[in-house]
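Shown here: the complex without one of its protein chains, the others still in place.
For clarity, chains are labelled A and B in written order, and residue numbers in each chain start from 1.
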Amino acid sequence: MVRAVEAAVPSNLAGRIGLERTLALVARLRELGIVLALVAIVLVVAIQAPLFFTVSNFEQILLSVALIAIVAVGQTTVVLTRNVDLSVGSVVGLVAFVTGDLLKEHVVGVPVAILAGCVLGLGLGALNGLIITVGRVPAIVATLGTLNIYRGLAFLIAGGKQVSAIDLPNSYLRIASSSVLGVPTLIVCAVVIAAIAAYLLRYSGTGRQLYAIGSNPAAADVVGIPSQRLVFGAFVLCGLLAGVAGVLWGSRFGTVNASAASGLELQVIAAVVIGGVNIFGGSGTVVGAVLGAVLLGTIQNALTVLHLSQFWLQAIDGAVILLAVGTDAAIRNYFQRILTRTGRR
Amino acid sequence: MRLPKGAFAFAGLAVLALSACGGGGSSSASPGTTTLNIAFLPKAVNNPYFDVAATGGQEAATELKGQFKQVGPSDATGAAQIPFIQTLTQQNVSAIVVSADDANAIAPALKQAMAKGIKVVGYDSSPATDARNVFINQADTKGIGEVQIEMVCDEIPGCAGDIAILSATSTATNQNAWIDVMKSTLASNSKYSGLKLVKVAYGNDDPQVSTTEAQGLLTAYPNLKGIISPTTVGIAAAAKVLKDQNKVGKVALTGLGTPNQMRAFVKDGTCKEFALWNVKDLGYLAYYTAALLVQGKIKGTSGETFTAGRLGSYTIDASTTVLLGKPFVFKADNIDQLNF
Partner (left out) sequence: MSALRDRLLARWETLLVLLLGAFLVLGTSLSPYFLSASNFSDMTSNLMEKAIMALPLALIIIAGEIDLSVESMAGLSSALLGFVFLLGWPLWIAIPLVLAVGALGGLFNGLLVTRAGLPSLVVTLGTLALYRGLASVVLGPQSVSGWPAWFTNFGFGDVPGTLIPWPFVVFAVLAAAFMFVLHRTWIGRQIFAIGKNKEAARYSGIQVAKVKTLLFVLSGTLSALAGVILTARFSSARADNGQGFVLDVVTATLLGGVNIFGGEGTIAGVVLAVFVIGVLRNGLTLADVSPDTQSVVVGALLIVSVAGPTAVRRIRSAWSSRRFVQSASNR
């Protein structure tokens, strides 16, 4: 079968439709791969448990991953530039608690509280960006540090107290349970954010520059791309989106304490990696990351519906990460071989 | 020639060791028998249930002119409680009042404290029997388990259908004891023969995990008729999930909760009734018992009786346990009576 594909793909494919469009084709194929995996899981599980294959169940799956998907969009932007943001979990937690607390103490109304939460997320992301660009601290180290700092701040502010559902105004709580045109609001938020980000990354100059920084930082500098400013911007965006997720967190879970969203960063990075985003930057799409999140949520839901022990979930997630990355490497090597055939004429 | 890098490490550790030797044996003094310096160590600190118990402890401390403080981990695991026990031991407190996440994991550290003369009183969830002097149980374990089955039977039409339990952590002594009672009550009492326990889920006393587990129960068991959640974090999370998914009236909810957290849910019918006990009194009694042990007024042996301030007299039973009282059932007509 490999030979057939190889024969079908013209040896000067890169020359014919352009390198960029070839890479876009690869990205689409990768996303197709996740969709196929999803379809396969759905079919297999639906045969065993028909209630899996209902609209309300799919809605449950999407709802359960909506917040992770929002954060994953921001993380994708950062990873594309060959960086990583490990502090997203702590940002979500800190913003969730501050927003909840503001509402609990009746300091401000719901709209202002939401705005405040988003601004806080933006600020925390900017701090990350500053440490990385101005402080020249490698992203993994910087965000490991801020992961601890932001989480510690959440505990300091909380002082052992928590925000309960009864402390929060109904209008705020209803956000997570309401719908827009029949689709739950949280899902709509995630889809809109992902769509805007995907469009900007794919079709705007800034988006292409982000990809360039990740593929070849030195070359990007030489060409005149303002790498430092763009990387800073990526972290600001990541913080902002984590802030958005934090604001919605309280509405979804009702009770918020200082350890909210602990460990979220690993789930988000898993989704991003499974979605085909290269951890070394330069390739991958927001759509892929969102699909990665959906895949993980589907697996969890499948385990629940099949009455399988949730203890298998982490092991399966780990295996999926390894499978996804292995497949990516295989695909990359394969296309590299095809594309470099042009040079052999 | 450059100094080998190892030299720095040894220099550093030498600094450490020398300073330790300089410090010497300040820890060999036995804890004060007249000063009351008692610390509460709950399962986790960001839990309103334990905050309420702490107010009781503080009340007793004020009455007895003793000191009170509460320390604890932010995640409810036995491993996380150990460093706190060691710190309290170092600080030479008079007594540690502890609710165990894992009865066995903290036993060695508690025994070390006891060897130093520090009194250990368990409350809410007991550490291993040989790692504590006395255990203050909020109510008879059997009674707590039975009342929850009774309530869920009341709330489900016809007292028949699938039920599930949403617990806290899988190793919590009290949770497992109550769940065992519930299982045996379901098996032995013919009144409940129509109820079937399909699953025990663990929410780890974490709001997010509890929410996810509650949703999982509804997804996996579409015919679920009732959820019992013997933990204040779990029942609050389950209530919100039922409300969000419009299952109020279709899936009954009961268990153990605090009136303040559950008031709105009781009034709108999400949870018609639930039980608890006077949590503040639990803290008060625990502090009193610890204080009496520290002062040598009781020894902690079975059969001893003592008076705990405004609560009256109590007897230590055969398993060195003291019962606070009976569980209290909250419904719409009495939920406004208590504020915690």
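Please note the rule applied: contacts are C-beta pairs under 8 Å (C-beta built on N, C-alpha and C of every residue); 3 or more make two chains touch, one makes a residue touch a chain.
Bear in mind the structure is a predicted one, so any value in this text is a computation, not a measurement.
Participant: Missing chain touches which shown chains?
Facilitator: The chain that is not shown is in contact with A, B.
Participant: For the chain not shown, which residue from B:36, B:52 or B:107 touches it across the whole complex?
Facilitator: Within the whole complex, the residue contacting the unshown chain is B:107.
Participant: Looking at the whole complex, which of A:175, A:269, A:291 or A:339 touches the chain that is not displayed?
Facilitator: Going through A:175, A:269, A:291 or A:339 one by one, A:269 is the residue touching the chain not shown.
Participant: Give the residue, chosen from A:45, A:78 or A:131, that touches the chain omitted from the document.
Facilitator: Answering carefully, the residue with contact to the hidden chain is A:131.
Participant: Over the whole complex, note the residues of chain B touching the chain we left out.
Facilitator: Residues of chain B in touch with the missing chain: 2-9, 11-13, 15-16, 19-27, 45, 69, 71, 73-74, 77-79, 82-84, 86-87, 89-92, 102, 104-105, 107-109, 170-171, 202.
Participant: To test your reading of the contact rule: which positions on chain A touch the chain that is missing from view?
Facilitator: Residue positions of chain A that touch the missing chain: 84, 131, 135-138, 140-142, 144-149, 151-156, 258, 266, 269-270, 273, 279-280, 309, 311-319, 321-322, 325-326, 329.
Throughout what follows, only the chains that are shown with their structure count from here on.
Participant: Once you find the CA centre of chain A and the CA centre of chain B, what distance in Å lies between them?
Facilitator: Comparing mean C-alpha positions, chain B is 37 Å from chain A.
Participant: Under the stated contact criterion, what part of chain A meets chain B in this complex?
Facilitator: Counting only chain A, the residues touching chain B are 51, 57, 60, 64, 155, 158, 160-162, 164-166, 173, 176-177, 252-262, 301, 304-305, 307, 310.
Participant: Would you mind writing out the residues of chain B in touch with chain A in their complex?
Facilitator: 45-48, 51, 74-75, 206-208, 211-212, 215-216, 219-220, 222, 233, 236-237, 239-240, 243-244, 260-261, 263-264
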